[in-house]
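A single protein chain has been omitted; all remaining protein chains appear in their positions.
Now for subunit A:
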Amino acid sequence: MEKRATFSNLWLAAAFIAPQMLLIFVFFYWPSGEALYWAVTLEPPFGGGNQWVGLQNFMTVFEDPKYWNSVRVSLTFAFSATVLSLAIAALLALFVDRRLPGHQVYKFTFFLPYALAAPAVGLAFRFIFSPDAGFVSVINQAFPGLWNPALNGYDAFTLIVLAQSWKMVGYNFIFFLAALQSIPRTISEAGAMDGASVLRRMWDIQLPLITPTLFFLIVINITDSFVDSFGIVDITTSGGPARATELMVYKIYTDGFQGKDYSLAAAQSIVLMVLVIALTFIQFRFVERRVHYR
């Protein structure tokens, strides 16, 4: 029979989990509840006098084609940034794991971007990629009008995807590297003795063995690109041009904090929350089945 440590004193057990429950209540359930209340009422900026309006705010949100545009932009953004940063991070990790000369230095430098706050990343990218004054302006002198995120929506979108991926690469890299280093050397060595090339070993042995990490990182990256991309968008493009980079989270900010329409913003937050929960659920329900934990 399995041995289990249990608390005979339920009150003591409750006391142990109380601090955590309190934190979750204060920082998640309470604000979410408040947001839900605002989402079904009309809330004047200075408070007081909420009117019950039922689902009107949600209807306003769903009937707005610009809202669906922001959903489309957010999903494309989450997908592109996640794929790009995971691919680059996996590549970097695989090569650092081969202990090439100087791998310690790489390990340290690759992780650095994650230590930067999103607005700082945005500011750096804005300067580097600004069409008139940035480093990239050299390209525009050679080919006028080739790169202009201020006017071209695709360029702007590329810019925020690059910035987000760059920020996440370091984080993903560390996780990949840890996973790779936990694979017993003997397996790779056995492959090598059987004559498998470096690339074949990476593809057939190392990558399949790190799928649990890959899955974890997909969840983290997608969530991060939905909720933490605000700083990058705010500094680089402000959602423009012509809403090409208006992510859901940025639209919530403009409607709520700039427009002071708290009810509309609250309704959108609820939708965003449901969407992120749903995406995570789908990932766990369907993608996780294909993941083999050791």
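Here, a residue touches a chain if its C-beta (ideal position, glycine included) is under 8 Å from a C-beta of that chain, and two chains touch if they have at least 3 such contacts; residues count from 1.
In this section, contacts and distances are computed from a predicted model.
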- line: The chain not rendered here carries, per UniProt and among "Carbohydrate ABC transporter membrane protein 1, CUT1 family", "Cytochrome c oxidase subunit 1", "NADH-quinone oxidoreductase subunit K" or "sn-glycerol-3-phosphate-binding periplasmic protein UgpB", the name "sn-glycerol-3-phosphate-binding periplasmic protein UgpB"
Query: Which of these, A:74, A:165, A:188 or A:237, touches the one chain of the complex that we don't see?
result: A:237
Query: Out of A:131, A:170, A:191 or A:231, which is the one that touches the chain we can't see?
result: A:131
Residue, one of A:48, A:101 or A:184, that touches the chain absent here: A:48
Query: Which of these, A:33, A:102 or A:259, touches the one chain of the complex that we don't see?
result: A:259
Residues of subunit A in contact with the chain not shown: 42-48, 51, 53, 60, 66, 126-127, 130-134, 137, 148-153, 156, 236-243, 254-255, 257-261, 263-264
